[in-house]
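Omission of a single protein chain aside, the complex is shown with its protein chains in their original locations.
So, chain A:
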Amino acid sequence: MITRTLLACAFALSTLPAMAETVRMAVTTSFENSGLADVLLPEIQAELGIEVELLVVGTGQALRLGEAGDVDAVLVHSRPAEIAFVEAGHATHWREIMYNDFVLIGPSDDPAGISSAQTAADALARIAEAEALFVSRGDNSGTHQKELALWASAGVDPEDLGSAYNAVGAGMGAALNTASGLNAYILSDRATWLTFGNQADLALLFSGDPEMFNPYSLLPVNPDRHPHVNNAAVMQLEDWLVGPRGEELINAYTVEGQTLFVHSAVPQ
């Protein structure tokens, strides 16, 4: 009796939109926080008739969702992880769509003096030298992996920084909130920083090193592994993003007068 009621409820409530093409895409928090999705999704809906449902998660979880076949495509920014994902057969291929860049944020009086640094590695070395507080994502996300790579090229092991290094294990926004509370240095993507509402005494101190470019790629989940994924719609979506319309919208997107993303896909 109870099982039957449960089943009835389950079916009554699974209100899936009928007929409309839907693509589920796992994206990183930095993409969603940038606000670009709010520009692209209505256009995709209007021009292709595809409704894109975004699952905003960390890079690690996004790849897990793709691996399990719970999403149709994944949009992340962590090249080594993307290549491994394709090699493992979870996605058919990866396609670079655009890039933005990482920036170093810190207290506006800049106690470590990173604003005059020449390279990102130099800036991090100065933070380590000054023993200034630093907040790390610590969640194995694309941003976290980039941060670790930059520490490595600075020749600093973050473990040696002791209590000055705070790995919060949280998303970009939450980590920025922590940095804002501690008045600490942090590596963020430009998009999330510009749209972040709780900047307090923090300021953008260093950017522009090509090392800090951050390419985003689309990974269509392999339909041979997961026959239920909507691969046809994902391919349409990819063509649109790669094509002139995607290029125009992505390049024209600005926040506070700053261009956030540079379209970098090459049409085939």
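Here is the rule we use: a residue touches a chain if its C-beta (ideal position, glycine included) is under 8 Å from a C-beta of that chain, and two chains touch if they have at least 3 such contacts; residues count from 1.
The criterion applied here is as follows: contacts and distances are computed from a predicted model.
*Asks:* Absent chain per UniProt: "Sarcosine oxidase subunit alpha", "ABC transporter permease subunit", "Transketolase C-terminal domain-containing protein" or "Formate dehydrogenase iron-sulfur subunit"?
*Replies:* UniProt lists the chain that is not shown as "ABC transporter permease subunit".
*Asks:* Can you say which of A:92, A:119, A:140 or A:199 touches the chain missing from this structure?
*Replies:* A:199
*Asks:* In the full complex, which of A:60, A:142, A:158 or A:171 touches the chain missing from this view?
*Replies:* A:171
*Asks:* If you put the missing chain back, which residues of chain A would it touch?
*Replies:* The missing chain touches chain A at positions 2, 5-6, 9-10, 13-16, 24, 29, 33, 53-57, 67-70, 171-174, 176-177, 180, 195-199, 226, 228.
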